[in-house]
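Please find one structure pasted underneath; my questions will follow.
Every protein chain but one is kept in place in this view of the complex.
Which chain is which? They are A and B, in the order written, and residues in each are numbered from 1.
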Amino acid sequence: MSERLPHGSGRLAGPRPFPDAAVVELGKPQLRANLHKATHTIRNKRARVVDELPDWEKLRLAGSAIKSDVMARLPELLVQFEAAATAAGATVHWARDAAEACEVVTGLVRETGADEVVKVKSMATQEIELNEALEAAGITATETDLAELIVQLNDDQPSHILVPAIHYNRSQIRDIFTERMGDAPAGLTDEPRVLAEAARLHLRRKFLSSKVAISGANFAVAETGTLVVLESEGNGRMCLTLPETLISVVGVEKLLPSFTDLEVFLQLLPRSSTGERMNPYTSMWTGVTPGDGPQNVHIVLIDNGRSATLADEVGRQALHCIRCSACMNVCPVYERVGGHAYQSVYPGPIGAILSPQMTGVSASGVSSTLPFASTLCGACYDVCPVRINIPEVLVHLRQEAVDAHRGKPSAERTAMKAMGWVMGDRRRYARALRAARAGSAPLAAVLRRRKVRRLPWPMSAWTASRDAPLPATETFRDWWRRTR
Amino acid sequence: MNARDEILARLRTALGPTPSAPPVPRDYRVDDDLDDAARLETFVDRLVDYKAEVTRCTPDTLAEAVGAALAGVERLVVPGDVPEGWLSAYPGTAVADGPQPLTVSDLDDADAVLTGCAVAAALTGTIVLDGGAGQGRRALTLVPDHHVCVVTADQVVGGVPAAIRRLAPTRPLTFISGPSATSDIELNRVEGVHGPRRLHVIIVES
């Protein structure tokens, strides 16, 4: 069914297969060290604050069920949200894909006459590559989240959804500020406090003078038309409060049915993401409040592959994601390669199921390889605050990737079919075991041990870094027959 | 078809004719099991953990506590409806926002802001502003670098659910848990970025 609905565009899938991209990242020792330190710090913090809540599992169950309900009623909830937000003074726009969303936002900025905007960290605007579109239209967008600012200053791409600059350590950040931030104080040290102060001074004038801000939203409440943004630094409050115009780009899946549902998600999200009981600032606004905050409020609802994802009954749970990033913080694959190898704004385990669904799992490049970029260890499912069964979806998407190429020759399929045929019958299976044992016996005799250091393709991928076991001199079933 | 109708049609197609979802289990905690004293203790503990400053006082000593919290503050801004009694021990000049609103530049020049709050959640050390009595508009508590917030004991509830249930959703809401902070550098928390770098909470117990 998903094939009938259009897939998304934007920064969702790069051209290189995951293993090829991963090997490049694995070759960066500083990156590995930075990622190890950061992911371990955050996973321990998360574990501490989660253990504090005796009803954590109940909150997860409620969060998961609320999101399932949202998906089942998405069209009616969107209409309800639109009506409530409009009644409160906001203007609601809709965009089918990345290009249309960029066009809408660019048009809205142009209407204000502004040629610069301040931005609150937002995954949706990165997904649609809004900054590039604004630049092409002669509009300068300044990222105001500290990590986003670091990444933007260095012309880099984010590598994590919560901490986009997780791949840099403090001294690398100091160097970026010194070289690229025009007003960086002389003699900047790599003390985090000093670096944060430099960012504060750099952005302060912009905050106080900007006419237009662009944000995303963590949640959108259908019942009231309310948007919610969680943040830490106060850059969000600056953008959401001081400019005259506020444009928020929101994925259609961000809805919650009612305001009280926030009581679940405001507990789940901060503890899962930054490992805090509560993030420093959460802002909620409903349309326009006269005399308080932006008086020109726009909301752009985007599809961009979400409806195609919703069409898959197993895979649609990926849309439950509240972008906390707990899954990447515990993922052993992410920890080794970082976010860039995933070549999407959504890296890590959630990215491995979200990006291929939004772009189509049979798309060329990274998409068809992402479902295989996991050992299925299950650490992501354990920490997911809305219980997205990521391993289940990964296996489901592997199935789709394999099915998409059925009928085309593949050594793997031939091997899998052959093994399936052999294992499907006890006599064929027993004969094959004996043949494997007999075939390896001369090798074992020559080597005088039961380990081998080099095997031909495809097992050469195994022996590149590990010795391989040879079959035993007698299979278990032969031993059983002989002794019983 | 316009974008709106096409997206809605796509979503309906994606869901098929009879989408359904199981009922939502809501057996998570809504109320805490703390008595009033323990709840306030927890609130203080969480605030201190976030590096907020905390003063506890009674209605009789409130003005004195406010005066002490504002020691060294020359330019103070306050909402137009700040209770007069709060400021009786403050020797500096308090500039009220309204009826003529202060400019951003006025706010940037201020040393501190003094407000009340709508509700507070003890278990997370959160104060919530809703633009209601004694709180003013959002810019007021954002631009000055030092926020002194008066919280009365009866405004302090247990956790987030209890706080959410006391709020009017369509007011502009700001949840504040400690001073502004970032964890963007090696995931270590640093207090003090764009929002007020100092948060001082004065708890009034009768």
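Convention: a contact is a pair of C-beta atoms (placed from the backbone, for glycine too) under 8 Å apart; a residue touches a chain by one contact, two chains touch by 3 or more.
Criterion: contacts and distances are computed from a predicted model.
Here one chain is missing from view; checked against "Monooxygenase", "Fe-S oxidoreductase", "Membrane protein" or "ABC transporter permease", UniProt names that protein "Fe-S oxidoreductase".
Of the chains displayed, those contacted by the omitted chain across the entire assembly are A.
Screening A:Pro15, A:Gly291 or A:Pro332 against the full complex identifies A:Pro332 as the residue touching the chain left out.
If you put the hidden chain back, the residue from A:Met181, A:Val194 or A:Ala472 that touches it is A:Ala472.
Contact with the undisplayed chain is limited, among A:Arg4, A:Arg48, A:Arg180 or A:Lys451, to A:Lys451. When you scan A:Leu201, A:Leu376 or A:Ala441 for touch with the missing chain, the hit is A:Leu376.
Listed here are the chain A residues that touch the chain not shown: 18-19, 22-23, 26, 32, 332-333, 336-337, 371-379, 381-382, 395, 398-403, 412-413, 416-417, 419-420, 423-426, 429-430, 433, 436-437, 451, 453, 458-459, 461-472, 474-477, 479-481, 484.
Note that in this section only the chains that are shown with their structure count from here on.
Each chain gets a centre from the mean of its Cα atoms; for chain A and chain B, those two points are 30 Å apart.
Residues 1-2, 4-6, 34, 37-38, 41-42, 45, 54-55, 58-59, 61-62, 65-66, 68-69, 71-75, 78-79, 82, 88, 93-96, 100, 144-147, 150, 163, 165-166, 169-170, 173, 192-193, 195-197, 199-200, 203-204, 207-208, 221, 223-226, 232-235, 237-238, 240-242, 252, 259-260, 262-264, 266-267, 274, 276-287, 289, 291-293, 301, 303, 307-308, 310-311, 316 of chain A are the ones that touch chain B when the two sit in their complex.
Residues of chain B that touch chain A in their complex: 2-4, 6-8, 10-16, 19-30, 46, 50, 101, 104-105, 108, 121, 123-126, 131, 137-139, 142-143, 159-161, 164-165, 167, 169-190, 192-196.
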